[in-house]
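Note that this complex is displayed minus one protein chain, with the remaining chains in position.
Right, chain A next:
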């Protein structure tokens, strides 16, 4: 069978379902419809930029009814005046140039849209539309119908217009402007030729340079003064004190120099220094715009849900307005926003957002439903027990750990070094000054300023930003996305690793399937496989993938009983696939495993067992890590797999089961109180507390575009086995920093020897400063790239 791929979405086409339209083959009606929409509107160029760029549109009937509500609409809109509306929508599917093209041509598909602009790194589209001609709901429906369903969650509810801080870029621009011009203007004097021409214009050049240095000194470097002032106030010596001191001394001394006509001053070095240091800051500021590290339950939860009034009418209601005893209607694929009691007969709920467990859980009428689960199957009705903020899961966020801003919870390596560097420098300057006072008083002042200028730890301050910024990028390329550079320092210090079990060390994608029972004949196999095709239940999909390729059989009768199983009939054979209850079997073995039973023509054939499958390389990884780290497994599940884990993993691994989200948080806290540096690796919302509490919280994600809880880093699940490599690399990064600290101190010593002997001419300063910065920057870049390959 030759494999054909869908022209729209690229999925391999199952022969039977193939739809041929316009000489192109599609895997399903949805994809064909999207193609039709595009070709009718002259937009089939969509397929020229990228091969099979599309996504199959999902069924969304009723899902966005809440957009009819005026109040909710207003909250979502970025701008609203008369009929002009602007909305920014997050669309996870944006991934290629075709996406940009089609989304920026929305006005061809929908009347009333005037412009739409894509921000690719943020995966957002900003649409301006005329509210008299179209509505937000229509737009969302249009986007969904072409496979670009926007993601609207409770988080959108609160975000207004974000203010982007661009001051660093302004400062960098100003600093570069000053630096460049001053460098050019200082050039004639570097050669110190006593020539008539230079002598005549000396004053003009010097004062021009002075004027040009003012914006750099006053504006571009202002952050350093503020930071130095703050650190003096809190009696902590950070690196910005010697920097600010150096800059100010440099400026004052240079000004005196040109006023009294001693020389040209150090304005060139001054502006160069400011420029390089700002560059370092920018380099460190690498962020992954399309990822968010600050998510809490709000980005998972829907913004509104359908409420059933007592008279049976349905109205959309904002999630925050839900009250106890309300009746809610929740559709297939919708999330339960609050704790409640199931009123409908049965349902299956997918708690993979919360626990990482992919196999849905069955619930019966009267069972308690916890917020965070996703309904799979038909519409259900439930009664609310708690409001959003008081639900079991969301209560976790009232813990203190989520309240404080943990910006400066750690001291950075540079600050630590400067605790020694700053006092030594000041002491040295004082000693040298006093010694020179006895020899020659005017020179003493010169030497004092020269020492402070040359010791300005510019290279020192550049080391960490450039190394960490580079490491951040390299790790990002290898699908480990860290929140900021500080995380790397923390990563290098970690001595205890805590893993979540479900979804973290087990994969929630591929559970191993096993068939237990009498061997099935080929006919029976093909019957089961073909019956499975019609079902969208996750377990059916898994069994379908597990079964070998078999000939097609026409299924004549097919019935799916939600929450129970499938009954299908073909060629006078009836097959029942599903729970023990459906088949009327009593399974004596009480087991933790999920089973799907098979009955053909009323004879019991056996069952499929789903086993949690551990991720590839887990065992090797644990073996490798157990030498250096303390390993722990923290699971919310029962002890069903304790023995398997004990045999698989190194003996030193501690296994803790039955942990509630708060208990996980407490567990980490307890370890930290014992002086451990804990790294937590988890995936679900139930790990959110532990991730926030730990020194480094890494969240594992099958698809980084989908959501993961607040954390310090997001790791692509396929890279899990490389965890040891990341840890080692972060250690090497810190080693690189130490080495380059040594290098920059060496430069400082050379500079100081000039300064102490009273020979620091502006030319020497202008050579040493950029030279040291450039060597340090290239050294750390080369080293971090070298270690990355190791």
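In this text, contacts are C-beta pairs under 8 Å (C-beta built on N, C-alpha and C of every residue); 3 or more make two chains touch, one makes a residue touch a chain; residues count from 1.
Operating definition for what follows: contacts and distances are computed from a predicted model.
Asks: Assign the chain not included in the display its UniProt protein name, restricting the answer to "Phosphoribosylformylglycinamidine synthase subunit PurQ", "Cbb3-type cytochrome oxidase assembly protein CcoS", "High-affinity zinc uptake system membrane protein ZnuB" or "Iron ABC transporter permease".
Replies: Going by its UniProt entry, the chain not pictured is "Cbb3-type cytochrome oxidase assembly protein CcoS".
Asks: Among A:187, A:204 or A:229, which one is in touch with the chain left out?
Replies: If we include the chain that is not displayed, A:204 is the one touching it.
Asks: Per the definition of touch given earlier, which of A:29, A:80, A:119 or A:574 contacts the omitted chain?
Replies: The single option touching the absent chain is A:119.
Asks: From the list A:80, A:105, A:135 or A:378, which touches the chain that is not on show?
Replies: Hidden-chain contact among the options goes to A:105.
Asks: Spell out, residue by residue, where the missing chain touches chain A.
Replies: 39, 42-45, 48, 97, 100-101, 104-105, 117-122, 164, 166, 169-170, 173-174, 177, 180-181, 185, 197, 200-201, 204, 208, 212
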